[in-house]
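A single protein chain has been omitted from the complex, and every remaining protein chain is retained in its original position.
Up next is chain A:
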Amino acid sequence: MSAPVLFSRGRLIDPRHGVDGVRDVLVRDGQVAQVSEAPLTVQGAQVVDARGRWVLPGFIDLHVHLREPGEEGKETILTGSRSAVAGGFTGVVAMPNTKLVNDSALVTELVLSRARAANLCRVYPAGAITKGLKGEELAEMGELISAGCVCITDDGRPVMNAALMRRALQYATLFDIPVMVHEEDLTLSGKGAMTEGPTATRLGLLPIPPSAEVAMVARDLILLEETRGRLHIAHLSCEGSVRLVREAKKRGLRVTAEVTPHHFTIDDTAVGQYDTHAKMNPPLRLRRDVESLREALADGTIDAIATDHAPHGVLDKQVEFEKGINGVVGLETALGLTLALVHEGVLSPSRAVELLSAGPAKAFGLPGGHLAPGAPADVVLVDPEAEWAVDAERFFSKSRNTPFHGRLLKGRVTQTWVGGRLVFEDGQIKESRS
């Protein structure tokens, strides 16, 4: 057994337990052993001087694309795990739309074994709702869950068939797992390339109306009410959806929702002159949508900040805008962009941390997300004053597709611990391949 670790005199922010103050946190055998207001002295402990640092529960990203198996040129479970821990994420949920779709235990086991080999963050596979993501027949949900999947989703695609979606929600109640949905009515989004609005009109890009998302959110909330299942809405992007989720929660439906840093930070004008780095699905929305997402993050309507980390190669982006592949990488910029909301007074530090840790843990019933005794010792140390400029060339991710290259951010991860083991420190990954 390794020596106990004592995080000494840092500002512990643990929203789940209402803690925000200077504490000593003692970690033993991969778990939090003690949290103390008074300074602790522990024989033989490795002391981490956390003065001036925030000590936070490790972040959990409910929505990442690790691209393995199938598109290892864009990312692998190893490089994605490095990117995660560099961004303070100790757990990530890996989407099933890989080039061998995760719709069977075989693929789930492959993902889990690669994650074990990488041995950095916790990787939670998500299984497909439908076989091959084709939207036609349910995948074997029971098999997927017993192999280790934590939710099911056809992310990247909606389940257009309402009857099938209804059955997915019903059937999933057997396992009490969330059904995660990418809300898009394809007949409404059509050939659209960006959100409807003045920028699309100016650029002559066919518009995607907000109803493409909102109508599907409405449909699925109606199905949820009938089925009494669990619904998790991925990458919520517009005002209308926020309103529906807020209202559904008030009525006690089991719905959770996530918002990405890009959707709460930039609006459609970021497309500028056809910048494919600002091309994603759902598309960047209008300023008023951004404002409504920020409100929803603050007031509890939104449960989690998730990155929708979507690595792509240069050639996928260096093309005509309409042809450009959707998506941005997000793991290494998420904290800085979230803290920008704190600096702007939109979120309290505690609420920001909750959205990155306790919120996602609760939404999916995952371990972690808090630092009380007995919790896994997934710990992030953040220097809240560190100012830095995003440099895509220095990402640990294999891909560089970000609209935030060059952006100045304040607040940076200095250490990441997973299960009591230091995996990232001051810009360096601490590999220990198993």
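Here is the rule we go by: contacts are C-beta pairs under 8 Å (C-beta built on N, C-alpha and C of every residue); 3 or more make two chains touch, one makes a residue touch a chain; residues count from 1.
As a convention for this text, contacts and distances are computed from a predicted model.
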- Choose one: "Heme exporter protein B", "Carbohydrate ABC transporter permease", "Glycerol-3-phosphate dehydrogenase [NAD(P)+]" or "Aspartate carbamoyltransferase". The correct choice is the protein name in UniProt for the chain not shown. "Aspartate carbamoyltransferase"
- Quick one: say which of A:Asp103, A:Glu196 or A:Asp289 touches the chain that got left out. A:Glu196
- Item | Chain not shown: contacting residue from A:Lys134, A:Lys323, A:His343 or A:Arg394 | A:Lys323
- Item | Interface with the unshown chain - residue positions in chain A | 193, 196-207, 273-274, 315, 318-323
